[in-house]
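All protein chains but one are shown at their positions in the complex.
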Amino acid sequence: MVENPHLSVKLGSLILKNPVMTASGTFGYGLEFEPYLDLGKLGAIVVKGLSLKPRLGNPTPRIAETPAGMLNSIGLQNVGIEAFLSEKLPLLSKFGTPVIANIFGETIEEYCAVARRSEESGAVAAVEANISCPNVSKGLDFAQNPQATLKITQALRKATSLPLIIKLSPNVTDIRVIARAAADGGADALSVMNTVLGMAVDIRTRKPRLATVTGGLSGPAIRPIALRALWQVRQAVNLPLIGIGGIMSAEDALEFLIVGASAIQVGTANFVDPQSSVKIVDGLRTYCQENNIADVNSVVGTLKSDPI
Amino acid sequence: MVENPHLSVKLGSLILKNPVMTASGTFGYGLEFEPYLDLGKLGAIVVKGLSLKPRLGNPTPRIAETPAGMLNSIGLQNVGIEAFLSEKLPLLSKFGTPVIANIFGETIEEYCAVARRSEESGAVAAVEANISCPNVSKGLDFAQNPQATLKITQALRKATSLPLIIKLSPNVTDIRVIARAAADGGADALSVMNTVLGMAVDIRTRKPRLATVTGGLSGPAIRPIALRALWQVRQAVNLPLIGIGGIMSAEDALEFLIVGASAIQVGTANFVDPQSSVKIVDGLRTYCQENNIADVNSVVGTLKSDPI
Amino acid sequence: MKGSVLYNLSLEGDKFLMGILAPELAKTSRAGQFVMLRVSESLDPLLRRPFSFYSLGKGTTAERLQPENHLQSHTQTVPGISRGIRTRSPDSVEFLYRVVGQGTRIMAHMEVGREVDLLGPLGKPFPLPTEPSQIFLIAGGIGIAPLLVLMEDLQQREPELFQRCKTTLFFGGRRAADIVGVEDFQSMDIPVHIATEDGSLGQKGLVTDLLTGRESSGEKNLPRLVYTCGPHAMMAAVARLCRQWRASGYASLECLMGCGFGACLGCVVKSPSSAAEEIPFTYRFVCKEGPTFPLEQVLW
Partner (left out) sequence: MKGSVLYNLSLEGDKFLMGILAPELAKTSRAGQFVMLRVSESLDPLLRRPFSFYSLGKGTTAERLQPENHLQSHTQTVPGISRGIRTRSPDSVEFLYRVVGQGTRIMAHMEVGREVDLLGPLGKPFPLPTEPSQIFLIAGGIGIAPLLVLMEDLQQREPELFQRCKTTLFFGGRRAADIVGVEDFQSMDIPVHIATEDGSLGQKGLVTDLLTGRESSGEKNLPRLVYTCGPHAMMAAVARLCRQWRASGYASLECLMGCGFGACLGCVVKSPSSAAEEIPFTYRFVCKEGPTFPLEQVLW
């Protein structure tokens, strides 16, 4: 039995002490979880999506429960990059866990400005660009168009020397095409995936259960979709990948590692059990110990699939 | 209280005694359900996808359970249109419920041939073309490309005078574009939607849980995706729509009617409870009675959504 | 945090009273706070459910709420079987809940001894009165829940102040079956005025009908302090009354909650923005900044 398996993983130049990150929008600014866990134990903390200016977000209802999942249309409410850097980041930095700024904007320029401010702070370890949020764009997203993905990735690549993670959307015909565009644009890693566009109706009132009608579906219900998206992207690009979607346990996380994710993010599970993320770190360690795995990286991309 | 609400709905020239159909591939050839329910009570029976020649289908494992859902890659195993017409259809016809042939092929010509044979039988009420099965095509499906959708719909429109239903796939960037193509091609109604492409991994063996690696996700997990797809298609075309995806109860069915489906199909629910479909018919009747609704059609498309 | 079901009693209509052994929670929680309860280990339902404390087990009530065994209850959805007997202890907490959906239906079936997974205490407590005052408690339906614990907490912590406050409960519902827990208040010598919409108990009408027109009958009939919980429209009406009465008031708000501790940003309520801000309103988080709010902090 391996007593102290090596859990550290690399996403380009970004080194994490273990593969477990928190998913943007499901972990607040990190500090909300201090009562429940040791933030120092996490691989990385990805904070709520940040924009140049503070945003109020969408009207209520903003969430709805669905079978083994939930819909949200928070509308990217956030304190804005400046308040984050001055009020939240200093408190968050002291845990020794890399803080990743999840960023978004309405224009490419806004994205770049937020990325630049993140880098200037000196305390942000990487930038994850949410080019795929289904709740704010009226039309199609950057992440639904390869040209747009290429353009925004190139622009961000120029704007910052921080590790650049592009977060992809499942709401596309062929995610491989988008993944290649992000790779070509200079991304260091890809996050696969954001929420699936969904909807629910209250039959009593005949109104949508979300004020915005549609919203993002997350949670275990979408795990099979996320795994498939990851598998497709794995075959399309050579970048380190971050698996996201419905991960509730170390077993779930292992599915993503096996398919080819170097790291994973825990999202909706944080609501169900605020300790989920560290429990998954512990679970991965135990798995490695029990299966005599010296290095968790040796699990990554080991899917055995017979050609059919 | 309305004692005998009018439950009959029209899909173009096709008249159903109620809005509840069974989804292709989840109801066998109908006869498998004879021990469990009165097939005469259903709005329509959509049989397992039929091809020109019999098909063996995919290797096992063919199904896997996921949170509130299941994956399948049956590979469209079927007895072939001829055996269906000669062996199954005569037995099925006696229930007085319209039988809809779900058809597929590897080429447009095959599709058309199956449609023609269906019409020639004189006992098939309509044709539902599965242009979106994720388990057989190696590349992209017809349903993932508007031009291909247009072409196959036009060809089928020429090949048969039966009511023509085109079944759409959710695995697209913008389902509205595909829906419009099908409408332009001459479809009489659209089925929204087929399964979502998904995947699951057995962490013990590190193999995919399906022999084909990926497969179609169905069941309540995908209901929010199906409702959203229906809502998008509702805004894009003026055809009668059939809502499909994760419907387990009359309440679920009502969500689809409210969003704008004239009829619905019950799929995975048939496995969990073989009586699901008739229970949903009964549930819709009770709902109309209790809510003083004289005609179920008056529920269709009544979603109240404030513009935001 | 794990707790263990001590009793799960079927009350009037579709209401249940659940006692849970959870010493840590009983010790650290305050009136107005809530827990997020996980009703099952299954992924469906997925999210936790918020419940206010009805009692923190510290109070001692002489006359106990009478659980009735409603095997022939008028509610169809719930078998309505009482399990266990009500035995509060300093180590137990109580939730008064109404069966409205999948989660509460599962709760209604929980057996004695069943382990439950609780997250809490969460949210801001009700501020207790600081000086002897006339207090109105105004509840609608299941909104009664956080008001009992408030009075028990006050009685426990400041017995003298409790004695010197003049407290009255105004309690409304749609029908008699909505009115539960009255005995718990009466046993603390808190008078109870009831209104039901169908007139099946107390005065016919809304609970606010019991309250309008009080200004005319003189100052001494008006409260200094109001605590309210119930349907949104009722609390909005109470907020208007409090402005008329120049009374301070606190409401306990309900709202869909994804997490209960400030992480999902799902639970916002519109709040007046401060003059300094240029925005028409601001959002406050019901789970962290509430669920108890000064009435004027909410844009009703």
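So that you can tell them apart, the chains are marked A, B and C in the order they are listed, and the count of residues begins at 1 in each.
What we mean here is this: contacts are C-beta pairs under 8 Å (C-beta built on N, C-alpha and C of every residue); 3 or more make two chains touch, one makes a residue touch a chain.
All of these numbers come straight from a predicted model, not from anything done at the bench.
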Pick from A:5, A:19, A:43 or A:67: which residue touches the chain that isn't shown? A:67
Which residue from B:14, B:68 or B:150 sits in contact with the chain not drawn here? B:68
Consider the whole complex, including the chain that is not shown, and state which of B:220, B:260 or B:283 touches that chain. B:220
Tell me where the left-out chain touches subunit B, residue by residue. 25-28, 32-33, 35-36, 48, 56-57, 60-65, 67-70, 72, 74, 77, 219-220, 248, 268, 270-274
Just checking the interface: what residues of subunit A touch the absent partner chain? 67-68, 220
Residues of subunit C touching the missing chain are 40, 42-45, 111
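In this section, only the chains that are shown with their structure count from here on.
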Could you tell me which chain's Cα centre is nearest to the average position of every protein Cα atom shown? A
Whole-angstrom distance, CA centroid of subunit B to CA centroid of subunit C, is 46
Cα centre of subunit A to Cα centre of subunit C, whole Å, reads 37
What's the distance between the Cα centroids of subunit A and subunit B, rounded to whole Å? 34
If you look at subunit C, which of its residues touch at least two other chains? 43-44
Residues of subunit B whose C-beta touches two or more other chains: 67-68, 220
